[in-house]
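Structure below; questions to follow.
Only one protein chain is missing from this complex, and each of the others stays in its spot.
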Amino acid sequence: MAREITYIAAIMEGIHQEMARDDDVLLIGQSVGGSPEDPFVAAFGPDRVRVTPISETAEIGMAAGAALAGKRPVVDCTMAEFLLVAMDQVVNEANRFHYMSGGRVTAPLVLKAGYGFTAGWAGQHTGSIYGMFMGVPGLKVALPSTPADAKGLMATAIRDDNPVLFLHHYLLTLEAGDVPEGEHLVPFGQAAVVRPGHDVTLVATGWTVHRALEAAEELAAEGVSVEVIDPRTIAPLDVDTILASVERTGRLALVDQATKHASVSAIIAAEVAEAGFASLRAPIVQVTALDAPIAYAKPMEDFVLPDVGKIVAGVRRVVDATVSGHNTAAAR
Amino acid sequence: MDRTAMYRAMVRIREFEERVKRTFAEHPGVIRGHTHLADGAEASIVGSIAAIRPGDHVMATYRCHGYPIALGSDTTAMMAEIYGRANGLCGGYGGSMHLADPERGFLGTSGIVGQSIPQATGAAYAAQVRGAGDVVLCFFGDGASKQGAFHESLNIASLWKLPIVFVMENNSYSVSVRVEQEDANAAAGEPLATKAVAYSMPGVTIDGGDPDLVHTTVAEAVARARAGEGPTLVESLVYRLSAHGNSIAPPGVPLHYPEHEAVTVFGDVAEYEAALRGDPVPRFRGALVTSGALDAATADAIAAEAADEMQRAVDGALAGPDPDPADALRFVVA
Partner (left out) sequence: MTTAVSVDTQVLRDLLATMWRIRAFEERVGALKRADEVHGLIHLSIGGEGVAAAVCRQLRDDDAVYSGHRAHGHAVAKGAPLGRAMAELMGRGGGLCQGMGGSMHLVDVAHGFLGATGVVGGNIPLALGSALAARQQGSDAVAVVFFGDGAVQAGLFTESVNLATLWRLPVLLVCENNGFAEFTPRSAHTTVERVSDVVAPYPLPRQTVDGNEVADVWTAFSGLLARARRGEGPALLECLTHRLRGHYEGDPDRYREAVSAEDRQRKDPILRLQRAGHEAGWLTGSESFESDARAEVEEAVTWARSSPFPSSVPEELR
């Protein structure tokens, strides 16, 4: 049975259910288990749920070591930027262990962190920094956009035998949606077609999925049918679903809250250009953040971020585009 | 491990390292990349590992050949790993800096200074949750104690009373920088174990060239850890008898093992020669033989057996096949 709960409640439910299912799952972090009334401490005891000092390198390194020793730690890293304090442990340790040992050890752990808090948090707490992790071998990256996916991807992340970065979007924290009760697993590497369409393929992640859906609605009124795809995990990345969609629509627009050169969209654009060029009837359009940090003041914050208007304009561009002097939209 | 077994382990580690070093001259090109030897630290390694039992875990740094030997890993598989062969301990994926043998409790290493300290601390957290009384030995060098990872980990280990012993092998050099050039305690003439004060944990400094003393000290710390009384910092003073690592050179330039930095960087031949005179392997042999604990013939036999074993390790490694290139895509994810 599904019922409506918030995105953040769905994440915590996913962790809670996995902890109940498997005694080896641990939860540590700077903002968990600080008081005896904490529901996780109450349910699983202070051994399995522990508050940590502000020591990112130790928190993530300890998760790696506990994982080597047979546990499945979840580290609540709070904000994605805090991962950068411990960059070596995130990209150069646990994710290499299985490989470097020739398969002799595994390091199953989950790093949960929020990102994209573009609500006046200014320069150091607002980044959409997943792009710098998605190409790191051995590391998986999940970017849920709905409460149901948030729960299901978290459960899958905890059961995965690899380090997983579970990045939840701060602006979605209190968004509610239907979430199945009980066990709910969303497979990694399987994109969701969140709105079917036939004129143009629009790929988005996290918070921008919802902006893409709004844009699709607006464009539908103009007679443009937009297919919206949410990859849900960017490592592994389900390129096949995107290619299959582009094969039908012949057009691709991408939305990304990251700056273009550190975005998922740039990678998808390259994959489609390489493997799906023959399907394309127009140049790919990317609607990304502009190349700047995030400013504090709202007008500047808004200016650099993608929004519905920019997405609509981007899709129009790809629909109206001409290839080889041939106006393809008019030709249809 | 009794004293004879400790001596045997020390000799085997030394012989293994000697054969690694000789490989650079005898089989040029067989060892790639960067290799770090633990000659001079055998007493510290063996004395420490003699204090633990099956079920306990060990983590270490890229200078990692000695620990698995003391834990019982197959030396042919280890040599084959250093030679990058398919019959290597880790299938040729890891090489010298990344040995792992989980079945023997050796969870692995980090090639980045200080980064295995939190990992070992995490393994100790796992041991604490498991509740079977297991402990973790965490080995690292003096340079790592300037890494934030050291500070963060020792604080948490003390706070959570984790079953871990931090064994700092202080060899006085961070690559080619002397410890008093980069450590405020050393510069003030203080032992590095002083740092334990900041974590309300016992800190001791010992002669890491004396395997009996290392054993007693680490065993006491292990007992504390098993009893739930928390971690200990043991500063074990050693002298690495080889340079930090083999020469670093682009492909095409033959690799070799240079002289120790005391000589090449500081021109301090006297320091290095004094260290050679204090070599812990002959020193322990002398102690055992003069006290009558071991007769000279047995000691000679131990050396001969170690020489034979390591010859077989070299032969077995040289005969080992190269990995299938396409296997490079295995084990990327579990």
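Per-chain numbering from 1; labels A and B assigned in written order.
Everything below uses one rule, namely that a contact is a pair of C-beta atoms (placed from the backbone, for glycine too) under 8 Å apart; a residue touches a chain by one contact, two chains touch by 3 or more.
Computed from a predicted model, the values in this text were never measured in an experiment.
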Touch with the omitted chain, as defined above, among B:18, B:74, B:182 or B:268: B:182
Given B:98, B:151 or B:215, the one touching the chain that is not displayed: B:151
For subunit B, residues in touch with the removed chain: 146-152, 155, 158-159, 182-185, 187-188, 190, 194-200
Where the unshown chain meets subunit A, residue by residue: 30-31, 34-35, 51-58, 81-82, 85, 119-125, 290, 292, 295-300, 303-304
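Please note the rule applied: only the chains that are shown with their structure count from here on.
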Subunit B-facing residues of subunit A, complex: 26, 47-48, 50, 52-53, 55-71, 73, 88-89, 92-93, 97-106, 108, 137-138, 140, 161-162
List of subunit B residues in touch with subunit A within their complex: 57, 59, 88-94, 98, 100-102, 107-108, 110, 112, 115-130, 148-149, 152-153, 155-156, 159-160, 330-334
